[in-house]
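The structure under discussion is supplied below as structure tokens; questions concerning it will follow.
All protein chains but one are shown at their positions in the complex.
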Amino acid sequence: MKNNDSAPTRDHYSYFSTISTRWTDNDVYGHVNNALYYNFFDTVIAGYLVSEGGFEFATTDVIGLAVESNCRYRRPLAFPQDIQMGLRVAHLGKSSVRYEVGVFAGDDHQAAADGYFVHVFVLRATNKPTPIPDRLRAALERLRAP
Amino acid sequence: MKNNDSAPTRDHYSYFSTISTRWTDNDVYGHVNNALYYNFFDTVIAGYLVSEGGFEFATTDVIGLAVESNCRYRRPLAFPQDIQMGLRVAHLGKSSVRYEVGVFAGDDHQAAADGYFVHVFVLRATNKPTPIPDRLRAALERLRAP
Amino acid sequence: MKNNDSAPTRDHYSYFSTISTRWTDNDVYGHVNNALYYNFFDTVIAGYLVSEGGFEFATTDVIGLAVESNCRYRRPLAFPQDIQMGLRVAHLGKSSVRYEVGVFAGDDHQAAADGYFVHVFVLRATNKPTPIPDRLRAALERLRAP
Partner (left out) sequence: MKNNDSAPTRDHYSYFSTISTRWTDNDVYGHVNNALYYNFFDTVIAGYLVSEGGFEFATTDVIGLAVESNCRYRRPLAFPQDIQMGLRVAHLGKSSVRYEVGVFAGDDHQAAADGYFVHVFVLRATNKPTPIPDRLRAALERLRAP
């Protein structure tokens, strides 16, 4: 277990977005279920690619496939609180990108959870890896750690 | 099919809240899946009961059970747009309440979908109907149509 | 509330399929959340269209859009029990179909919930209603009530 090391703070991330929680996010213990954190990862990443990278998921020939994901849960979250997601790019390869993601309860300074997510960009028709398109790459470059 | 009648507008509802959409809300056709509208119903109702009715779902002895729900879909929605939910109380009985709910794309005037949802309040321990507690009832009264 | 009338039984439906429940189906009260019943509706309908109607949702030019849905909840369900779904066609129009759906706890005779779901078939490119393709229509005919 790596949860002994300290949780990342807001300054670790380059981009933020807010997600409202839903009644059904809470499981039988009254906490946001662990699997939903990955929905939040997906949502901040896709939101950034759409709004900043011109990504059009309905028609694009190049899509991002999930290759690996990971999350460390540090403090529980619960509906109805709002969640802020932090995002940065830790590694940017020719066809792949590794994101680091933080999950913050409201405007807390320290993350309630954090993890990573790896996309490989592929041709939709063949599932073969392909270079990240220029406009997307430029948007991802802007999220790289200083 | 009742979709020939006109969609309700904002002035039909008494209370509003905003829900952010998520990447996984979109189905294979790129629209918010029809079942999720009922998550949104749940969320605006539970959010109101918690914030305005003092409802504490983790510890309460009296809970609301879904008895019936209905939705008419008029225009598709899609991530990443925000959704506004409208809520009012159409009927308030001794132990039951019938909500009417509207789903609005952003700040549209006309609903993209609308429906109803019936709660029966029961004792958590026995599932037997019980009168709606006073504080909840007062909050629900405030949502009744004029 | 219409829950006073008696729940439909298995002989009301023409086609059945089994759905396994998941940990996250249970809400804070330990019951399958009401919105998920519509996921089950979707699943038995799409499963039938795919297996019996040759429906290929990834490539088809004609898709089914949800127009209206309804569910009456009679007895709670909970993970880890299996669910059996019953399906029949109550009305088959030129471009639309109205399904009736029953949700059964395991092999119970009486439904734990029941509802209906209306599809309008449209051209994917334009969202305009279009006649139901012949092979789909033949499959839907086989689900009509006697």
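For the reader, a short list of remarks on this structure follows.
Letters are used for the chains, namely A, B and C, taken in the order the chains are written, and counting of residues starts over at 1 for each.
The rule is short, and it goes like this: a contact is a pair of C-beta atoms (placed from the backbone, for glycine too) under 8 Å apart; a residue touches a chain by one contact, two chains touch by 3 or more.
None of these values were measured; they are calculated from a predicted model.
Contact with the undisplayed chain is limited, among A:Ala66, A:Leu123 or A:Ala145, to A:Ala66.
In the full complex, subunit B contacts the hidden chain through residues 23-24, 26-30, 33, 35. Those residues of subunit A that touch the chain absent from the view are 1-3, 28-29, 33-36, 38-39, 41-42, 57-58, 63, 65-73, 76, 96, 118, 120, 124, 127. Residues 18-20, 22-24, 26, 30, 39-40, 42-43, 45-47, 50-51, 57-58, 79-80 of subunit C touch the missing chain (whole complex, contact as defined above).
To be clear about the criterion, only the chains that are shown with their structure count from here on.
Homomeric contact subunit A/subunit C is classed as same-residue, with over half of its interface positions used by both copies.
Averaged C-alpha coordinates put the centre of subunit A at 29 Å from the centre of subunit B.
Chain centres here are Cα means. That of subunit B falls 22 Å from that of subunit C.
The multi-chain contact residues of subunit C, meaning those touching 2 or more other chains, are 28-29, 33, 35.
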